[in-house]
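The complex appears here minus one protein chain, its other protein chains still in place.
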């Protein structure tokens, strides 16, 4: 198995948990023990079995499981689920089916089911993909689902997104145009300029790009493609037109762990579910930074 | 215990706007939200934001359209406030960098929308909601407003006077989803509920999985009446497997609907001989369902929407995103095959009763966004009117909660003023879902000693919630919440959707009672405290049961056809009898239906009910 | 010139000089490396190389300068490339300073030794 959770991490997590839960420790322990044995999905399972028989095909899912608290799950493992296949079924549909019919403790983030909330980027058959936007029929079966690489696993398919959010926040991801724009009147923006930033504004913060980038995996301080893209969105917006501000944005980007770290691996661009040309944006910013430096030469 | 001046529950469009407004008023504000803000369902809105920005348009026209669209069930002060504040709010959002689509002269683009007398829908491509949400979240980051993300709010902490209008809200109780920790959040000034819609009460919806109507249920159990809950908007063209919305644009461009017998049923079965597929949303939805119910649907479930005849060029030019949606979410290529569609729940017009400042009848408790019912949408929401509602009333609630002086509201709340009680007989006794003996009693119900100390009020609520969770986790067997939720969604979709027959609605109420009883047996399979979504969904299911019941009760009581609410036995609008809001209040553990007249008197004129024809 | 090699990592900190020089040297190296290969493997044959031949070429000032620049740019490009690869792996603090020192030193030594060799190949000294 290529996906490993080192033990000390599991320990750290569960002891932290035990502290938080000190007051309720004994009932919690008891319940753990008892529930471990109680397997009571009988009727649901029977129903699922019937559905599988009725469906022409069933698809096999291999899902990464890990829970720092639950015995038997502390050591990561893969569980298999057989889910009846229906036309149009997405990876997310299959996961939800497995959860609702076999194992309610199967944990993953999801919400919109339409590729706008960015909750369900996962590592599906070896690639970062948005589960709700990935058709089962487009994949090789069995389908292997793992949490996003290069991020801490909280539980099962849920990863800790904090580092990603921190990087996003570090590029001052907010409009800083004219504070005194006349009220009641919009700022003007050309169609061309809006077109220029259009793709960059589509990011849904799913984190797939960051997870796919080898440099981000190695260098934790690297801003990463999503954050750089966010900065691009503002840097290129003509409504933010003060020179000082542009300088300021470039300075954030050209720090040692900024744009220069990108090695044009293109993995980010390949996996972005919103088809944002991330590498292109990063490259453009590198050139901007160089131009800006040469200006003062 | 965490402490802030203002606590905003929910990080969608309404919540973010409220937080920014409160912050600008100088309050220490925090957002507590079960999803990270950018994951909120506001991001799914496509169409646009209505605001009268241009010459030739003005707020009065916007108000008039909205009032007419609401089938005269919107309150004029609310509707006019929406229309008056929307332009400024939209410009404000533009100043915050929202990437609106642009005209050649660089101004913000507007497009025509159903029911509008002027093209006043501002938009940002086909992803207006996404940009709105992200633009506001960026402002929240800029201001350093504290966000507790992935904290699930279970309840508000309210004092327990007998009369809800005398109660005060001092905070809320939330669970850190990541660790399972349950903590109190004390709010010095107020709590704003902005938790979005309740689409999950139906089994087929354009809403997100997280739209479980928590805010409605929380406010309801705390004693705030729910208003006009029977008005639920169904969209006729959603993809069957996911509920993803296929925009009206397809039919607008000439797409046709047909049934399993290959008939173009809108004409051939006489649902709309003139307009055909372009008839209004509710008409088309009902037609589709009739076809399916009468056995002419595909797989007994859906009908087909066909746009192949439009030709690849035209489709690629104008409907490209539809191709992607059908491909990604249904596995269908719209260029070579028809797309399956069926009606899906889309928007809840009703909600937590508030005044124009988002204030409920409970001191310090606010609601905003889809959760709230200031009453701008009345019986039917116009496309593009929800997003302005978020920012207009979100901002007002935030300001008011932060202590700004907003003047005396014109809309009355709570069981006060000109109200009358209803005496419709319910087929079964409605009630409250919960696990008996598990700290299930709300402040309203337990009627114990009246505590006034804010900290004690919050602490008591924290204790109750801890106990409830402990109880749920320690149960070793029973029913899984997913089975209960499925039953609820089935009966709602069967009986209280676009078709409403008396017997069906009664059946739904009976089913809901059974479901409530089944919920007593619910148990959480997953023993972990870490990211226990099983536990969270189980709590959500309880909220759904309570809300579903109010929807069904409202649907039974209102025996007329108005806006989105259609009753088989009463297919006409009854203005004599029904120019009033349905309110459902919580009386000692029992819902009580009452009514309050609609306010049709606006600032300069009175809106006279007219036939709603376009 | 040795200063440029060892100075490279620090100049990288300020703006994208390292990045830029990596590209500029690359562009230069394309030409020179191709020329080098062609000359010594195709035009002359490697197995026929003698000191006399080398010396004759190196004694032309233009050729000498080209080869020396080749040495310096290749050294910079190579050493800076390795340093980058290490930063990409997330080295910092002591490790990073050690890398700067060692790579810088290696670069300087290479250039010095290379220069000595080059001079020995000419008949200038």
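Note that the chains are named A, B and C in the order they appear, and that numbering of residues resets to 1 at the start of each chain.
We take it that a residue touches a chain if its C-beta (ideal position, glycine included) is under 8 Å from a C-beta of that chain, and two chains touch if they have at least 3 such contacts.
Definition applied: contacts and distances are computed from a predicted model.
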Listed names "Succinate dehydrogenase, cytochrome b556 subunit", "Pyruvate ferredoxin oxidoreductase, alpha subunit", "Dihydroorotate oxidase B, electron transfer subunit" or "Phosphate ABC transporter ATP-binding protein", matching UniProt entry of the absent chain: "Succinate dehydrogenase, cytochrome b556 subunit"
Partner chains on view for the chain not depicted: A, C
Contact with the hidden chain (one of A:92, A:153, A:171 or A:272): A:153
Positions on subunit A contacted by the hidden chain, ascending: 1-6, 9, 123, 125-127, 146, 149-153, 160, 162-163, 211-212, 214, 216-217, 220, 263-267, 269-270, 277, 279-280, 283-284, 286-287
Residues of subunit C (touch criterion as defined above) contacting the omitted chain: 23, 26-27, 29-30, 33-34, 37, 41-42, 45-52, 54-55, 71, 74-75, 78-79, 81-82, 85, 90, 106, 110, 113-114, 116-117, 120-121
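We take it that only the chains that are shown with their structure count from here on.
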Between subunit A and subunit C, centroid-to-centroid distance (C-alpha), Å: 42
Subunit A and subunit B, separation of their C-alpha mean positions in angstrom: 27
Geometric centre distance via CA averages, subunit C-subunit B, whole Å: 67
Residues of subunit A touching at least two other chains: none
Contact set on subunit C toward subunit A in their complex: 12-13, 15-20, 87-90, 92
Complex contacts: residues of subunit A adjacent to subunit B: 13, 16-17, 20-21, 24, 27-28, 30-32, 34-36, 38, 40-41, 44, 67-70, 86-90, 93, 99-100, 103-105, 107-119, 132-133, 135, 137, 154-156, 158, 161, 165, 169, 172-177, 181, 183-191, 194, 197-198, 201-202, 204-205, 234, 237, 239-240
In the complex with subunit C, residue positions of subunit A that touch it: 215, 218-222, 254, 256, 259-261, 263, 286, 289-290, 293
